[in-house]
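Of the protein chains in this complex, one is absent; all others appear in place.
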Amino acid sequence: MTHLVYPGATHSRFQHTIGCMHLISAAINTLQQKGFSITDEESEAVHAAILMHDLGHAPFSHVLESTLVKKITHEEISLLFMERLNKEFNGKLSMAIEIFKNRYPKRFLHQLISGQLDMDRLDYLRRDSFYTGVSEGVVSSDRIIKMLTLHNDELVVEAKGIYSIEKFLIARRLMFWQVYLHKTALVSEKMLNKTVKRAAYIASKKGDTGAPGTLEFFLKTDKESIDFKNDPQVLNNFAMLDDNDIMSALKIWSYSEDKVLSWLSNALLNRKLLAIEIEKDKFTKNHIHQLREIAVKELSLTYSESKYFVFTDTIENNAYNIFDDKIKILFKNSRVKDISQASDILNLSVLSKTVRKNILCYPKNINEQ
Amino acid sequence: MTHLVYPGATHSRFQHTIGCMHLISAAINTLQQKGFSITDEESEAVHAAILMHDLGHAPFSHVLESTLVKKITHEEISLLFMERLNKEFNGKLSMAIEIFKNRYPKRFLHQLISGQLDMDRLDYLRRDSFYTGVSEGVVSSDRIIKMLTLHNDELVVEAKGIYSIEKFLIARRLMFWQVYLHKTALVSEKMLNKTVKRAAYIASKKGDTGAPGTLEFFLKTDKESIDFKNDPQVLNNFAMLDDNDIMSALKIWSYSEDKVLSWLSNALLNRKLLAIEIEKDKFTKNHIHQLREIAVKELSLTYSESKYFVFTDTIENNAYNIFDDKIKILFKNSRVKDISQASDILNLSVLSKTVRKNILCYPKNINEQ
Amino acid sequence: MTHLVYPGATHSRFQHTIGCMHLISAAINTLQQKGFSITDEESEAVHAAILMHDLGHAPFSHVLESTLVKKITHEEISLLFMERLNKEFNGKLSMAIEIFKNRYPKRFLHQLISGQLDMDRLDYLRRDSFYTGVSEGVVSSDRIIKMLTLHNDELVVEAKGIYSIEKFLIARRLMFWQVYLHKTALVSEKMLNKTVKRAAYIASKKGDTGAPGTLEFFLKTDKESIDFKNDPQVLNNFAMLDDNDIMSALKIWSYSEDKVLSWLSNALLNRKLLAIEIEKDKFTKNHIHQLREIAVKELSLTYSESKYFVFTDTIENNAYNIFDDKIKILFKNSRVKDISQASDILNLSVLSKTVRKNILCYPKNINEQ
Partner (left out) sequence: MTHLVYPGATHSRFQHTIGCMHLISAAINTLQQKGFSITDEESEAVHAAILMHDLGHAPFSHVLESTLVKKITHEEISLLFMERLNKEFNGKLSMAIEIFKNRYPKRFLHQLISGQLDMDRLDYLRRDSFYTGVSEGVVSSDRIIKMLTLHNDELVVEAKGIYSIEKFLIARRLMFWQVYLHKTALVSEKMLNKTVKRAAYIASKKGDTGAPGTLEFFLKTDKESIDFKNDPQVLNNFAMLDDNDIMSALKIWSYSEDKVLSWLSNALLNRKLLAIEIEKDKFTKNHIHQLREIAVKELSLTYSESKYFVFTDTIENNAYNIFDDKIKILFKNSRVKDISQASDILNLSVLSKTVRKNILCYPKNINEQ
């Protein structure tokens, strides 16, 4: 929903995927030129792997990730797609899948598609910063890729690239707060999430919501029992689903007899967003209760329905946590240091700490009463 | 459908509209600085007019323009929206509407939103060239705007801007052939048009196609009798319609029992496009008949159905004709010359001639048989 | 002197030369990928040739070209440098020299460094447009290079590149009038030329002008008798000469006892430029005579000295004439057409005509008297 804040941000996952493949090419090239052996077959496999790595995303990706389906991550769904494609291609994707699953011996190939400095991040930071116009998020992916090398079959960065890494981490932090967690985008995403949850509730209780067929399928089905592995039709339906269906459904839902669903859908379509507050401390139960009481009165809701309008949540930047594994810097004497030790300027212990914040959403104007 | 050729071209009409408004501001500024009187009210009105000038576009604009509705242009629908908004705003948009309809005395205000050098063209040429990456289409809108001035209340260009105008016309021609009429975009758009026509046929004969409600409304309604003016619900429904509904419908239609509808929808979704040929001369009836015969056999169609797969059409660049009115150049001695006389280098009689070409589409591979 | 108009235009010949080499690489690559045979030796030779092609330029190139030395072109001097370098490199540059002299069998290699679409032009148009900020002069060198191919061992352009060529020619025309022949740059260059001519006159009559040694050498020497071929010291001195010496000399000359030399030097240093008029028709002898008479009085000059302050000249764009040889377009049926026939839009007979204009310079303000 970032385009509500930055109207230029209408770029697609398809563009991102092509971009990732382009960066993989550059990285493979750099490593080969530095004398590391990567066969043509391996190169093709890692290209294929990154082309497929995001196939499992739901519409609006993270926003609806655990709403439409549950107990399965988007990586697992990506893998299911890869396996089905592998059958169609008579096993030609086997090596790509090994790399994706991190079971291939040359571990750095996996690190190129998933790791601290993977091509995915390099592409999306640069692309998002370009299309939002937040020029400060620009990361010099070219230069970082040229500084990549291997040490014990692991991806590391040459010492002279240390300033570029510092800038990469700072730019990431800036994009995180200025774009990915921008208040307006955040509240819209939460509202979209609530809307789809309400539609699923209606679908399970009362039947059709009028949404396009494949979307209705996931709304109706008991989330707990969705079985991607045993029923091939589930994956088929998932493949047919995209953002257009959600947007189209919102317009249908805006005429729904269910007051909650129509209110939320209309609000999203006409940009009448809820108010949002972000605080370090938890909001008190009492405060939330009071807001729900007012909402009940103002919008003529049941108390139970008011939870779609007044709600809290937590956000944390560990979705962007930088310490799954380490960014390693290679010095001339062949010693490798963690970036947290190599950089004397960045307080990485702070950077790595999970920042958890509380958000509170409620209909505009009611807080003053 | 240009994004099938240039994946970066996912920019929206909203961005374009904001861009137009930005250029209008610059143009108003330039004219005021050159001493021409434009009141604050007039400035606001022309800003409002350009913000609303494209409201009447159907989804996929020109592609479906006369398919979903008939006997009414998108300009007329824009005007209906403006008039409804004017009521809501208690007449505050009256001057904007006068300007849009070219009934306002200062005619140059209308020329800024609709004319040979209007801000609409300056914005879309530059924007489309930016997002497609066809950098040669870049038009220096900044400089052209700085060269604008008035002569007898008409928009004219200062003589020293003549090279910029030459470049503008050449860039336009380049964008026309390289982007707007690119073969792949063209055939996709023709197919989309045929698909929606087939859906309308089904809707009129057999009832529901399963498309989202407001789309279904326009499919079902007899095009000839659609009455925007007397039935306010028509405009309401039109306002709810956008590209998402078409994309969502294609996925539903891909499961249709109607073979034609499902074949075309699937073809668009999976990029299995028809073959396309573009020629100066008309294709012979005999040749077309033969192709239809083969299609009938290959795809098990009735002869009548084959017209959705084998068809001709004409394209002309007079949609982009540059000679509705003239681009006038103002020389130092206050004489005004038409650009066609002012430029000694461009053969504008050629540029102005309508180029009409014939296209022929048919399923791939069948022509060789 | 273009930086007097466009302050960003401080780029150097060195940058341009590296740029040319970069474009040659791209062009060689494109041709090889299209299946044409170019050996490694040939590739190296054409790289070397373009690196050296401009070595023979005098300081401020065309401005002082026939002032410091005479009866020898900058291409001939470039060749002398190449031959001397070839000795130092034990003949390794022989093939590069053959290509430069257009004596190498594969003629297209020469066309890449000197011809209608050579890499020299592609680089300087783009570079000059970038550094002046005249963004409309931008030429899509990338795309033009990708459209290059061979036909009978000659460089030709694929038919689908025709719009790019049209734009190249229009951009060139725009740069020509907006940058290269900009009034202010033009008058400064004429004044610089006059200043150096006066210094040469002083040097020949009265001895030292105080200029740096190698510059003084060329000022003092009888231009007619300068012999690059027989006296190796001449080439040595020429190699030592660059723009810095001229700029440094201007400051010394600004203190000269010779009134003409000090006046002109001061005028250039402090941007007190002469007035300039540009007309199609010749200025009358009578008018010029009158201006010289006034200058004599106002600046206390002899009549003979006044020719440094009041003078005419002609400029023609045939320095940029595009019809030395032809730009050839290759159509699918292997037929080759001249761009003048292939483009229906550009009036190339006009574009190719030599435009000759007359300029008149004189001290500011005196014309009104």
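Chains here go by letter, A, B and C, matching the order in which they are written, and residues are numbered from 1 within each.
To be clear about the criterion, contacts are C-beta pairs under 8 Å (C-beta built on N, C-alpha and C of every residue); 3 or more make two chains touch, one makes a residue touch a chain.
Everything numeric in this text was worked out from a predicted model, so none of it was measured.
Here is the thing to keep in mind: the chain we left out touches A, C in the whole complex.
Screening A:174, A:296, A:315 or A:336 against the full complex identifies A:174 as the residue touching the chain left out.
Only one residue in the set C:43, C:66 or C:248 touches the chain that does not appear here, and it is C:248.
Among A:143, A:223, A:287 or A:326, only A:143 touches the chain left out of the display. As for the chain not pictured, it touches chain C at residues 3, 7-8, 10-12, 14-15, 18, 210, 212-214, 240, 242-245, 247-249, 251-252, 255.
Interface with the hidden chain, as seen from chain A, comprises residues 135-136, 138, 140, 143, 163-164, 166-167, 170-171, 173-174, 177-178, 344-347, 350-351.
The working rule: only the chains that are shown with their structure count from here on.
Chain-to-chain contact here is organised linearly: an open path runs through the chains from one end to the other. Ranked by distance of CA centroids from chain B, the top chain is C.
If each chain is reduced to the average of its C-alpha atoms, the one that sits nearest the average of all protein C-alpha atoms is B.
Rounded to whole angstrom, the centroid-to-centroid distance between chain B and chain C, based on C-alpha atoms, equals 45 Å. Centre-to-centre separation of chain A and chain B, using mean CA positions: 35 Å. Across the assembly, chain C contributes no residue that touches 2 or more other chains.
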